[in-house]
Structures are given as C-alpha cells and as structure tokens.
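With one protein chain withheld, the remaining protein chains of the complex are depicted in position.
Presenting chain A:
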C-alpha cells in the first residue's frame, strides 16, 4: 500500500512546478567527462522489499568505500508510491541521479526527455558483458536509455506438497497444454473439497497476456507501438480465465480480485491455498519462504500450436537509468557500472533484481546460490526463448490497470470476453495515441 499524504501534496507540487517548468534546462555535467575528484553527491532511487533495501545499501557502501569522494544517498519506496513520487520529482526538476526503471515506464520517461542516453556515458559505463538481446530491451528509438539489471521468465509455480497430499501426479511440463492445467487443477479442487483450489487465477499483469499472445503467433504491440493483439486471441484468454473461475478450478472472482491486490505473501501460492500459480521465476525464493512447502517451477503450458515453442521470453526484471538532468552524469554512470559489472556488487545483490544480466557476474553469482535461487537459475537455462516483446510504448504504462479492470469485468460477467477484448484494445490504443 503506497498511499501517503505526500501523494496529495504532490498534486500541489506538480502544479507549482508547472509554472517553473518552462525553464527546464539541459544537464549540468558532461557524461563523457572525467570523474570528479571533488566531493560529489548522488541520489539513487529504487522500489522493493526490505531485503532489497538492505542489499542495495550494502552495495552502496562498497561503492563509496572505493570512491570516497562520492556519496550516494538511497531513496526507496514501495512500487505504487514509487511511480507517483518519481513523476512529481521529475516534474519538479528534482529527479534522483540514478533511477531504477521498469519496462512499463521506460518509453514514457525516455521519449519525454527525462533519461540520459547512456551511450554518451560509454566511457564510464561498459555494457559489453551484457547479452545483446537483453541490452536491446533498454533501447528506445535506437538509444540506450537503460541497462537491464537482470532477466526473468514467466513460469508456473507448482506446490508439490499439496499434489503429494492428494496423490496427484506432477504433470510433464515439456508437453502439457492449457487443457491439461484445467484437468489437473479440477482434480486438486475436487480432492481438497475446495480447501485448496487447483489454480490461482491471473490476468492482472502483462506477463500472462504476452505469453498467451505469443503462443498464438501474435504480439501485444507491433513494432510501431500500436496495439496488435487480435481481439479473438484476447477473448480466448479471458474465456479461459472465466472457465477456471466458473468450474471451481480457481477461487471465486471476489477472492481472486482481492488476492491480486494483496502483497505476494498473501497470494494463493504463498498461503498454500492454490496448487498452481503463474509467476516470474525469480519470485520463487520469496514464495518458498512464505509458503514453507515444496514449490517447483514448471514451464508454462502450451496451446498445441507451433508458435508455442518460441513463446517464452526473457523479461528484463528492471533497469538502471540516469536522469537527463543529473548534475553528475559521469559519476552516476560510474555507479551504474559498479552495480552492473562488478562481482563485488553482484555478490551482495545476488538475484534480487533478476539473474544478473552481466554474464561474468552471473557465473560468479550462480556458484554461490541457495536452493531456490539455483532452481530459478536452472529454469532459465532450460527454456527455449524467442525475441523479447517490444518495449511498452509511451502512453501505455497504465496497461496493467486497464488489463485488471477488464479481467474484473469478465470474471464478474459484466462483459463477455469478446466485448472486453475489443474495449481493452480500444482503450489502450487511445492512451498510446494521446501520449504522442
């Protein structure tokens, strides 16, 4: 829950900023220049859990030990509040120097000139150890506005303790289909008498819909950034989710909606009340900690079509980016370089921001991983991945809210899947058009 009084005060602040904004200047420093030997203060902002805050602070300490003239102050928040406050600080010309960025918002900030083209800071920030395909996910209009911290892939998390308890065999995830998931999910729901549902419903984030579209040989957006998913594919998706709810394979819609809005440790997977759930593979460790039972990563079911094989993709977990108005772009780039490319930082940060995108760091880190982190790492290795989807276009950063609302409309049967699909596409396209 990210609400604070600051949000509403921000409303005023944003408006005040407007009057002063006409004079928004260019960046104060030179990204390609020498690293200053005088005292430099950097501000660094990220979202995340307590565990991340601790790890990140350790990494900061290591950096400042190495460069004693540079101080880095961390500003961290919870996901929802993070974007509210980032929008207002950027508007007020008071953006932090180093910004943890998400794929959803990357284009929105980059195309509005808020982020530094990291290509201009190549002298201090090396990216050659990062896989080219992963690096491309941080490009907008051909410029490297962000560097991925790590990668994650969509997966099914299965609770094998529950399956054992009801003597249900673990499906073969190399060949299974969505119909198989339905069948086995129904078995679980029946065997438990409704205490445990077979599947935890989804449909509130972009991972699920991306995979579904790719399996059908389609994509959420085309290269030009227009919404390209065919209404029929989207309607199938929602029909499937509706079937899960109606047949008792997933919980009742109101329970599903409530869980979707709750933190990870209150989810069906974490509370051992759903046998199968869709998650990013890197969430396994947090889920296993909360659940206390045996969880296993499975490949996402296919739909029998050939495109299914290439449907998995590596999602950049998140990015490092630098504010275009930073007074110390060179030092900020140096700091990002430290986080990205040194095993010192990698040892501390581990897989918290995805499996490290830098291959050297990744090798060094995986050798020291715990059981679940290792399982997450092995899962990535077992996948055959296609090219990553296009970065979310400018204006579409609100897609998850739109998606969530239409999933609710379908689950509560206020709209047919077909009508919801058409309405969703129209609304998302309108948002994209409005941002141009």
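Definition applied: contacts are C-beta pairs under 8 Å (C-beta built on N, C-alpha and C of every residue); 3 or more make two chains touch, one makes a residue touch a chain; residues count from 1.
Everything below uses one rule, namely that contacts and distances are computed from a predicted model.
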| item | value |
| --- | --- |
| Per UniProt, the name of the complex member that is left out, chosen from "Protein-export membrane protein SecF", "ABC transporter permease", "Na(+)-translocating NADH-quinone reductase subunit B" or "Transcriptional regulator HTH-type FeoC domain-containing protein" | "ABC transporter permease" |
| Sole residue of A:90, A:181, A:270 or A:330 that reaches the chain not shown, by the stated touch rule | A:90 |
| Candidates A:179, A:222, A:258 or A:378 - the one touching the absent chain | A:258 |
| Given A:108, A:127 or A:358, the one touching the chain that is not displayed | A:108 |
| Contact with the hidden chain (one of A:186, A:369, A:385 or A:435) | A:435 |
| Touch list for chain A against the chain that is not drawn | 1-3, 7-8, 10-12, 14-19, 21-22, 24, 80, 83-84, 87-88, 90-91, 108-109, 112-114, 252-255, 257-258, 261, 395, 397-398, 401, 404-405, 408-409, 412, 414, 431, 434-435 |
